[in-house]
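A short write-up of the structure that comes next.
Here the complex is missing one protein chain, while the rest keep their positions.
Labels for the chains are A and B, by order of writing; each one numbers its residues from 1.
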Amino acid sequence: MRRGTLNLAIGIALALLTGTAVAEPRGRITVAIDSDVQSLDPMAVSDRFTQAVLWHVFDSLLYRDPQKGTLLPGLARSWRAVNPTTWELKLHEGVRFHTGEPASAEAAKFSLERMAGPKVPRRYEVGSVARVEVVDPLTVRVVTKRADPILLESLVNVQIVPPRYLREVGEERFGRAPSGTGPYRVTEWVKGQRLILEANQDHWRGSKPVPAIKTVLLRPIPEKATQIAELLSGGVDMIINVPPDQIPVITASGRARVTTAATLRTSFLQLNVSRAGSPALQNPKVRQAINHAIDGDAIHKNLMGGLGHRTGSINPFQFGYDPAVRPYPYDPARARQLLREAGYAGGLELRLVSYSGTMVNPELAAQAIADYLTKVGIRVKHRHVEDLALLAKIWLGAQDVDLMYASWASRGIFDADAIMRPLFGSGERYAYVADPQIHKWLDEARFSMDAAARKVIYSRILRHIHDQAHWVPLYTSFVTYGVSNRIHYEAPTDENLRLFDVTWRERP
Amino acid sequence: MQASAGRPMPRVSDRGAARWIRLAWQLRVPICGALLTGVMVVAALGAPYLAPHDPLQQEITARLRPPAWMEGGSPTHLLGTDALGRDLLSRIVYGARVSLTAGVLAVVVSGIIGVGLGLLGGYFGGRADAVVNGAVSIMMAFPFMLLALTAIAVAGPSFRNIVIVLGVTTWPIYTRVVRAETLVIREREFVLAARALGGGAGRIMLRHILPNLASTLLVLGSLEVARMIILESFLSFLGLGVPPPTPSWGGMLGEGRIHMLSKWWIATFPGLAIFLATLGITFVGDGLRDLLDPRLKDSLLGREAAGQG
Partner (left out) sequence: MTGYVLQRLLQALLVCLGISVITFVMLHVAGDPAQLLVPMEASREDVELLRRQLGLDRPLPVRYLIFLGGILTGNFGRSFFSQDPALGLVLDRLPATLELALAGLGLALVVAIPLGSLAALKRGTLWDRGTTALAVGGQAMPAFWLGLMLIIVFSVKLRLLPVSGRDSPAHLVLPAATLASFLLPVLMRLTRSQMIEILGQDYIRTARAKGVGMAALIFRHALRNAWIPIVTVVGLQFGRLLGGTIVTETVFAWPGAANLAVRAIRNLDYPVVQTVVILLAFSIVVVNLLTDLVVARLDPRVRLQ
């Protein structure tokens, strides 16, 4: 009986294969990456790029459409809410890990529970989960502590790992030689030098397509200038995050193209209002002056190449965004007047921190911001950090910082909560503003399943934050990929690389 | 032999204008060097008067402008503008301050350490000399750049730390030269006489030995300034130099690197500035050597051999 279904599935897959003329994966491409992946164990990694690479090796219960951002089936073929706190997910049949182990409800339960482990950096993804129940080998129930409207979005970020293999080889070895259900398997990883992925010939056909590229070599090249030279000289086929100034160089070369898409990431200037920042920032007039002093339009147009969207609050892609909340107009005279009214006619000094991360031109933008502030009489001590440990210390500790030029990718979740809570929520590590009114509204919106009511609350929050000038929202980010003329690739609307979507333009 | 290996010394028998022209022609290399160096010193000292713009003033709507003679360029920004719309010429002029002062100060720091140790080792000999020699061997075994990079990463990049780190890691060259010379000079009659008259060791070293080393040190120091400028620019290039927005040539080159394929001028002019400044100072150093101390030629090869940079 089971075998029959499997045969049928294979038959359909074969029919699809021949019908849509999808050929065997073939050839090899090289992709330049800024730095090597942290680990190959999804529960041991925190940086977004490594997570994106692991998408190729692992699958999650749900998957997100790369262009539209809507939820698609992953290992779960269907899902339904049994009650406000219980989701039931039905898994695909016959899916196996690269090592042959079945991807069962047991594996899903194991993975969700492992994700919640005390040492897992991204355990917050399953923070609302109370328990996971196995109903039958292909059915799993996720029970949350309270109603959680964005649980399914979070599940996109939880990759399913094989319990038996993991227990066999141990965590350390699993982090170097993992086994997943994804369209690619890892064949070689030499830290700092190369990671080689090979198309998984036995891949089950889910929402991720059959890869067209047989072998993918990911090569860390730390310098962007070197990456561009590699792309133009044919040494690599894809580079990620091309600075906007370099797009014309690549386009004009005739050897490669640039594909770009606006993403969920939003850039802003955080004001250290409530955590030992300059006392001046407690004065709303000073905060408004800062908002008026910075020409966000000019920075967006000139330093960001006009890509992405200018915003006065959160990302327009997110549920809860309100277009009526506009950025403060650029008005240095008004800024100076507000500073005078606040008692800072003689100027004041603020410490600005920026960092190298997934943002576009972060150091340039921060220098431009510092310059705008200087022009209205705010002396800025700017410090740019490259070192992650140092950044964590400054950002999370709110130490020695009044202004933080930062960005937030909302963990790929298209909901206002994913940015408002970390930046303005109660007891949040990245929050620089503690406003009880906002805390109350955020909680109301977070645990309501009524979409219309939530939207109203978020509008109220965004307007309140705007009036209080609690931050300086700037623009949303974008991804750019430089792609050689050998291959075809469209930038997805999130930051996740999808090499299984790459196709050949010419015979390799 | 040495004199013939280098440029022939000017003959004194010539007369009048012809003699001066001939002299100038024979000294053309050091003269060029002096001119280049002079331009740099003037730029460093007179930066506020010479620079057409404030080197920190941004104008992001006028960024990445080409030099005046290229299409789209304007005479307002002779060498064009950088990624934040800052005037490149003004930044290069001000950058001379950073490069020159960092180079000279680092040489002063390393010179004081190196000469002091060399005098001590050479004069007292014995155990003191063994200690000095050991310290030199240890310093010479370190991969210099790695040591400097680590020290700056730990201490934090700042102008002061760069000068200190460059100074503290490059002194063995002076120690080697000074120690060798001191070993010889301390046996000369005038030193022995001074000692017999009851002169203290410190007095003898400073009054009698050091002046005899002056020309050697002048030559060595000037050549070292050139090396320090390159080292400072490399630290800045790696982002471990003088922190922005202060203009420094190495930092400008680092910032302009990403634009190498399209807006070549952003990295090219600072690179050229480093090249010309280094060249000028080297010419001056070589010229001084030929004038003051032709004998130095061989020991300078020793200097290059000792260099770790």
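Structural remarks
FYI, a residue touches a chain if its C-beta (ideal position, glycine included) is under 8 Å from a C-beta of that chain, and two chains touch if they have at least 3 such contacts.
Because the structure is predicted, anything quoted here is derived from the model rather than measured.
Across A:136, A:188, A:202 or A:386, the residue that sits in touch with the chain not pictured is A:386.
From the options B:23, B:108 or B:260, the residue with contact to the unseen chain in the full assembly is B:260. Residue A:230 is the one among A:101, A:230, A:322 or A:494 that touches the chain missing from this view. For chain A, the residues touching the chain absent from view are 35, 38-39, 190-193, 219-223, 225-226, 229-230, 232-235, 386-390, 392-393, 396-397, 429. One chain of the complex is left out; on chain B, the residues touching it are 1, 5, 134-135, 137-138, 140-147, 149-151, 153-155, 226, 230, 233-234, 237-240, 250, 253, 257, 260-261, 267, 271, 274-276, 278-279, 282-283, 286, 297-298, 301, 304-309.
Operating definition for what follows: only the chains that are shown with their structure count from here on.
A straight line joining the Cα centres of chain A and chain B is 48 Å long.
Those residues of chain B lying in contact with chain A across their complex are 56, 58, 60-61, 63-64, 83-84, 239, 243-245, 257-263. By the touch rule above, chain A contacts chain B in their complex via residues 223-225, 228-229, 232, 243, 245-246, 248-249, 298-299, 302-303, 361, 363-364, 367-368, 370-371, 382-384, 386.
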